[in-house]
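Here's the structure, in structure tokens; my notes come after.
All protein chains but one are shown in place.
Naming follows writing order (A, B, C, D and E), and every chain is counted from residue 1.
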Amino acid sequence: MRPNDRAVDQVRPIKMTRNYTAYAEGSVLVEFGNTKVLCNASVEENVPRWLKGKGKGWVTAEYGMLPRATHTRNRREAASGKQGGRTMEIQRLIARSLRAVVDLEAMGEIMVTVDCDVIQADGGTRTASISGASVAMADAFQKLVAAGKLKANPMKGHVSASVGIVEGEGRCDLEYVEDSAADTDMNVVMTEEGKMIEVQGTAEGEPFSHEELMELLALAQKGIADIIEVQKAALAE
Amino acid sequence: MRPNDRAVDQVRPIKMTRNYTAYAEGSVLVEFGNTKVLCNASVEENVPRWLKGKGKGWVTAEYGMLPRATHTRNRREAASGKQGGRTMEIQRLIARSLRAVVDLEAMGEIMVTVDCDVIQADGGTRTASISGASVAMADAFQKLVAAGKLKANPMKGHVSASVGIVEGEGRCDLEYVEDSAADTDMNVVMTEEGKMIEVQGTAEGEPFSHEELMELLALAQKGIADIIEVQKAALAE
Amino acid sequence: MRPNDRAVDQVRPIKMTRNYTAYAEGSVLVEFGNTKVLCNASVEENVPRWLKGKGKGWVTAEYGMLPRATHTRNRREAASGKQGGRTMEIQRLIARSLRAVVDLEAMGEIMVTVDCDVIQADGGTRTASISGASVAMADAFQKLVAAGKLKANPMKGHVSASVGIVEGEGRCDLEYVEDSAADTDMNVVMTEEGKMIEVQGTAEGEPFSHEELMELLALAQKGIADIIEVQKAALAE
Amino acid sequence: MRPNDRAVDQVRPIKMTRNYTAYAEGSVLVEFGNTKVLCNASVEENVPRWLKGKGKGWVTAEYGMLPRATHTRNRREAASGKQGGRTMEIQRLIARSLRAVVDLEAMGEIMVTVDCDVIQADGGTRTASISGASVAMADAFQKLVAAGKLKANPMKGHVSASVGIVEGEGRCDLEYVEDSAADTDMNVVMTEEGKMIEVQGTAEGEPFSHEELMELLALAQKGIADIIEVQKAALAE
Amino acid sequence: MRPNDRAVDQVRPIKMTRNYTAYAEGSVLVEFGNTKVLCNASVEENVPRWLKGKGKGWVTAEYGMLPRATHTRNRREAASGKQGGRTMEIQRLIARSLRAVVDLEAMGEIMVTVDCDVIQADGGTRTASISGASVAMADAFQKLVAAGKLKANPMKGHVSASVGIVEGEGRCDLEYVEDSAADTDMNVVMTEEGKMIEVQGTAEGEPFSHEELMELLALAQKGIADIIEVQKAALAE
Partner (left out) sequence: MRPNDRAVDQVRPIKMTRNYTAYAEGSVLVEFGNTKVLCNASVEENVPRWLKGKGKGWVTAEYGMLPRATHTRNRREAASGKQGGRTMEIQRLIARSLRAVVDLEAMGEIMVTVDCDVIQADGGTRTASISGASVAMADAFQKLVAAGKLKANPMKGHVSASVGIVEGEGRCDLEYVEDSAADTDMNVVMTEEGKMIEVQGTAEGEPFSHEELMELLALAQKGIADIIEVQKAALAE
């Protein structure tokens, strides 16, 4: 049995609190069970140097974990003088996922940076970050539309993510005790229509078969549909 | 008039939420009005190399600000590869203040690190950090006592801090709009008995007189008494 | 048509030169068309601190690109003082892929580090690196067996990787002109038996459908089979 | 008794050698007993980016200690790749103190950087640095006036600093053997008129009372008056 | 006897492979026996900031060693976050040597950067780097002339380098087993006419006499003549 008697295709209780902080153009505290990530979207009327003059926007993301988001304290990256490989890999994934649902041409020369800071980590921080960041970014774009700086919201759909194989069984939205025992860990980012933006599956123990991959993708699609419901409900408030 | 009609010797509404995160030995979300700081105390049964074998403990602190804790986004220190001078100065102040109320000999070879991460900044993050860190540290020590690892809580009292001169007027617990217009900015850390641990006053515009210093210290003492009430109430829950 | 009239499921001419340098325990220059990567495996009778005393080995990898491996010169990472996010992401992928085919318990307390340095980049440097690194690592293990330090080669099979969608068409082993125009870029790492170790697909333009994913996986499996032939032939020499 | 039979309110013999080096616009070797600090003021007709076009000047400071300024060798900060927290805290204090006595508007878009490098450290390097830097800066401004680049010297007064509690006794201008045994360490920066610019008191052992603070401030005022005499004498030469 | 029965004034077999990589404006794999260095010259129509607007060009160089170019693996400089002192010293020597044979005024505002990356190290990597870099740079200039961007090749001659004292005997072009036993290690950079550009002799054991220096210079001149023959032959192909 899974912790809390969850079904294999069931995501944890998800909560999205919009306007969590006061200054960011979009600010969402997203909770997937005990995993809590603060996603703040910042707008800058400026783009990176290599994009200047091309009439196009840019979306990027940064990821961090508070030193005591985990069971034991991790060294603060600012103190050690560099971001680790895991941090870099994750923030690149978040950024790619967000850019995949935005019409960069329609943005004009504007940049959105979404900071995803993990307050508490109980597995699935990538999934939670992408889901929360998507809502924070939607809020930021909405403000630009309201201010007359954009004609329409350039987001083409909502993104989202999640799955894994634990003890031979495909499961959706792993929490930490499952994740640390998983044979395969997989992140799937899909549009609302079920098209894929990113698929990242890693066998940590035994390699996985084609059948297992199919099972995981089906679980991911179910989980993502549930997460998108929460995103929509949050944005509708 | 001050914002929200506050009296000059009145601190903002203060809230301390204990056990805010699940893993840290002590975890407090402290709010001074719109300033919100998460203070997590971590215990390690180990001391820095230079203290090894001396039978003494150590208390240290680290401070950080989420990139969008402020009106405009600041560069993430982990990404820029170093902690700035302001960060270093503040975390040294927090650490000194905490050590001043702990009997390090009584701790044994244990180290407590308190991470103060600013979620939202509206002035007074030093004060809020020290006040919240003190409660988080108290919780961590309490757990060590409960686990039989310490005979008694080695904290000798509660610490706390605050004050400034704005438009020629001494005021307690400045918020951002006041702070940015202040002539003098002052942090005072006192014990419950009114003894001073740290006094840091800086004239940002006009130098201040002896009389003004006396006025500020009186305001600080009043504010600190109020803050200590909140700390005690939080710990009594 | 693809450059050089390649069929969609056809990999570029692949060449693996073993013992390319004289000192490394395994040294392979791998060429996938114009992409050239030097893979050197180094053996150290030691493991990282966190593995000490567990009787287990470790495999890791580092990736670099010579400044002028590409059309225009990139800044040397040693001079800029840090490895970029792309470098970190790739070397983590290579290391995970290699560890997936090694029985770490059977290695004993030995560490293998494979350095993959790109001499010339024409797309597919990840694929080429993993394929070459696998052969270099096999050579290193073979030397340890010959020296009586290992009873048997702890590699459980050969690993390998590759695919993308260009102009709506699935293609195997993209070269640079295809890669830079690809809608989807995908890296697949499989065992000889067709089990998956890593699947990393990224939509760079349009999201991809389930059907397209299936097509890409089939192309990858075909390509990987061809690459494994080359690996085996190289090791048989 | 204090070392060398000093009275509690007596500063050590102070010596200021102007024009100590040949190139700096202001160059002072300041000695407080065995503490020796070289203070060089450099003028640049340029301001930091964030001040450009505002018609205002800027004053900043950097602090360093030669590796063997102390009893045992400290690691060179340039070699370790960053300035430590203590260094940062001190150079920020020096810079704030200097800016407090300069009319930045009157400077025009000019920047003065004062480098304080400790040649030999016997306690009180902050005090000595601020005192020496003030004279070096005065010389630099004087040269700008002489060259017709400033109408008048924009310094509004002389700054200076000092005090501590050792064995329950307030003392002025602690030297190293006193400093390392002090219960409270305090730096006070005042104008010639006795107005305060910076007050930084830290209880290193026992917290200090209001009465002790008053005593320390009185000692500081006496010491500062003596130091200002030396500054004036030096500038009068 | 020397390894491979070399005469004291005999250089190892030297091979220069031009156009070794496809993208660099000049690309030479240079081999001195088992020492192999890849030298890539990159052209940029731009100069460093401090040279802008002076109508003059610049030549610079960077040096690196692949981690397993040597008998045991060295830490990757990009991973350790800085270039070591030896690397810096060598790349400055290469750059000075190259600039010494180029008419920088005649180049116009163009910059050439030569990257020398050691694939395999068996002594003499400085010599090999300078010799190979000289040919790679010649190719790059030739392309600029062919493209009509330069009127004539601004190189004034060919540069080159080499020598040492081993067991009291002067020897030309030391390989690793000789180098590690050498009493004196010397690098000489000369023009074709025998004029000196750089002389760097270091006594690693016993100091060397004036006579020994004369002997070493004579050996160097002989070796350099031989190397220049190879350079010319390579460029004539």
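Operating definition for what follows: contacts are C-beta pairs under 8 Å (C-beta built on N, C-alpha and C of every residue); 3 or more make two chains touch, one makes a residue touch a chain.
All values reported here derive from a predicted model rather than from experimental measurement.
Q: For the chain that does not appear here, which of the shown chains does it touch in the whole complex?
A: Contacts of the unshown chain, counting the full complex: D, E.
Q: Looking beyond the chains shown, say which of D:15, D:68, D:151 or D:232 touches the absent one.
A: Among D:15, D:68, D:151 or D:232, only D:68 touches the chain that is not shown.
Q: Of the residues listed, D:3, D:55, D:81 or D:205, which one is in contact with the missing chain?
A: In the complete complex, the chain left out is touched by residue D:81.
Q: Touch as defined at the start, partner being the missing chain; which of D:89, D:115 or D:198 qualifies?
A: Final answer for the missing-chain contact: D:115.
Q: In the complete assembly, which of E:21, E:42, E:91 or E:162 touches the absent chain?
A: Spelled out, the listed residue whose C-beta touches the missing chain is E:91.
Q: Go through chain D and note every residue touching the omitted chain.
A: Touching the chain left out of view, chain D contributes residues 21-24, 27, 34, 36, 38, 40, 42, 44, 62, 64, 66-73, 76-79, 81-83, 87, 113, 115, 117, 119-120, 122.
Q: Provide the residue numbers of chain E that touch the chain removed from this figure.
A: Within chain E, the residues that touch the unshown chain are 82, 85-86, 88-89, 91-92, 96, 100, 186, 190-191, 193-203, 206-210, 213, 217.
FYI, only the chains that are shown with their structure count from here on.
Q: Once the contact rule is applied, which chains count as partners of both chain D and chain E?
A: none
Q: Distance between chain B and chain C based on Cα centroids, please, to the nearest Å.
A: Taking the mean C-alpha position of each chain, the two centres sit 50 Å apart.
Q: Mark out which residues of chain E touch at least two other chains, giving numbers and ranges.
A: Each of 81-82 in chain E touches at least two other chains.
Q: Let me know each pair of chains that touch one another.
A: A-B, A-C, B-D, C-E
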